[in-house]
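Below is one structure, written out as structure tokens; the observations come after it.
With one protein chain removed, the remaining protein chains of the complex are shown where they sit.
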Amino acid sequence: MLDKIASQRELLAEQSLAFIADCPVLYHCHHFNLFLDQTIDDALGGDAGNALRTAAAREAFGELLTRLSARADLTTPPERLELARALFAAAGHGKLDIAMERGGGGATGEHLHYGFTWLDKYGDAVRRRRPADAVAAGYAAAAAELALGLPPRSVAATESACVALRAPRCEFKLVPGQPPEAPRPHVGKAESLAAAGSGFAGLDEARVATIADGLRQVTAGVAGDARGLVQAFGVFVTLHAATYYNRISYEGLKHVEHQSQAGAAVMEALLRESGHVCVFNTFGGILLSPEWEGMVGTLEGGVAEVVVGCCAIARALGFGAWSVVRLEPGRELVLRAPCTYEGPYWRAREERSDRPRCYFFQGAALAIMQLAHRVPWKDRPGLTQEFYRKLFAAGVPWKVEETSCVAKGDAHCEVKVTPV
Amino acid sequence: MARIDVASTVADVPQLRGLFITAMPDCLLFGSWVREGETWHPEDVAAYFGDLIRANREGLKALGSWSALMQVTIESADVLIILRELEGDFVAGFVFSRETPLGMVRLHIKRMTDRLQAQLPAFQVQERPRAVRVLEFLQRYAPDPHASLLRVSLQTGVPLETLARPEALAAEQLAAVERSIADILGIDELHL
Partner (left out) sequence: MDPIAGTPPLALSREARCVRDLLWRCDLPVVAHVPAVLEALARRGFAESTAGLLVRSMVGPDEDVLVVVPRTARVEIRVSYLVAPEARAARARALARLLAECCGEAEAAT
């Protein structure tokens, strides 16, 4: 089954965007996943946030599973459920067993990425009040719809027990026969190419491309362990649906925008922060990893070295073909991408925006400047949560502006970071 | 910061690694001494010790066993901590090397407490606005403190500029902020 999945992986090399069965996918760490979900719940409230996240996962993974199943010519319910189980575990989301009949059913999750990592990261500090695994809930609903040939987006899923709430395992209830959610425009390779500008050869382009290729070989070998989790570079990693991230971010933001522009600005800051936390933890972890040392060499910690390395990492993870347009240490960083994984979604599903919309790209660029200037790499700094908090205690000395964005109709996406 | 002579108070106690005086109920650092080589942040330590004493008071009240000037003993892997309530609503946190015999600890604490008590001011420490204290509490315990004000603002609709001057929060805003903080910290209500 894993071969069938692997055979459907494709890369738009010039844009550094990845797809499975024409559905956009990328790698993200648990720090990002948890923070983004939390931001959606902060914006909408716990119940509405959970509902949006579940619906987005059901839609994004429903499309992915349906296309994958069709291409692999899987026709029976057991085959399709096996595909769903295999993909979920291979992508680092954990183990999910689905038992569904036409009248209803359920699912059981073990070591689910969200619940497990929430408990690992926050469990000692705070008590959670709501289940954490909307992605698994939506995924289970989508898999059940596909397996039984039910109308897409018509199975309701609720998580009735969750390890993040100290239950021994996660349990889901699946109820068919709900009014199907209206379909949304597909976002795939064609839509991404339509949104994207052309590639740009920035600073050290050959080096960026070489490192990105090497890292892609590493990530291609990454797969879920016996429990369906992926632990790499000091973080838990998932291969995730870009449509999930984009839908929850933009629909959550639009909800807030309707209520208050000031609130929208706050949410935009938190969306940027999700990019910041991802780059600090995952990119920082990769730069210090033995894989990096073996492939690229020991990190010396020069500003350009870090920035160029981060662009290569972004490409390898499927964030877009980030290039360095301009770098003046201590003064300015300009990054450009034909498009990010965020832009094509906006172009395919929303009106042309009057402002830039690549919030992850913006936060990531800020974090890259932090990594390049404020981390004493030669001292082998501890990239811990305490260090992260310390960096913030004195404030972030940089500001970011996205000067071009495909969501606005621009030819590419570009961010500029300058001192505050 | 020290408005009392903490250094001379601890002069003849070689097993002591740190002393932190917390002013209650705001959990603010009033004075401290830290042995050379320790990398502790006295403001943080004093605030957490203050919260501990407050929780201890609540717990003892729940047991119907509360009385003034209680003492809390904490034995961790490498330190022995005694939190001692002092008159005037102060708390002294004595941090000893773990191997210090308990009898010796008690003797030193008795002596140092007498010295401290003689120096501490008699005035009643004025309590600051509740809004200030709840936001400080959030900063101390939020899992991602740098993002916590943004989260409160997004959850409540209270603008960031208003949260930056919490003493000006209206009553209904404060109530919303407290509900938000309780939600972020996963607790039912704030006991401050």
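For reference, chains read A and B in written order, and residue numbers begin at 1 within each chain.
Definition applied: a residue touches a chain if its C-beta (ideal position, glycine included) is under 8 Å from a C-beta of that chain, and two chains touch if they have at least 3 such contacts.
Predicted model, so just to flag it, every value in this text is computed and none were measured.
Though it is not drawn, the left-out chain touches A in the full complex.
Looking at A:L288, A:A321 or A:L391, the residue that reaches the missing chain in the full complex is A:L288.
Check A:P78, A:G103, A:P168 or A:G382 against the missing chain and you find that the one touching it is A:G382. Remark: the omitted chain is touched by one listed residue; of A:D47, A:D225, A:E328 or A:E401 this is A:D225.
Among A:T75, A:S160, A:T298 or A:T403, only A:T298 touches the chain that is left out of the view.
Against the chain not shown here, subunit A presents residues 120, 214, 217-218, 220-221, 225-226, 229, 231, 233-234, 284-285, 288-291, 293-295, 298, 380-385.
Operating definition for what follows: only the chains that are shown with their structure count from here on.
Note: centroid distance subunit A to subunit B, computed from Cα atoms, is 39 Å. Residues 35, 38-39, 42-43, 46, 121-122, 125-129, 256, 259-260, 262-263, 266-267, 269-270, 273, 277, 388-389, 392-393 of subunit A are the ones touching subunit B in the complex. On the subunit B side of its complex with subunit A, the touching residues are 141, 143-147, 150-151, 153-155, 157, 159-160, 183-187.
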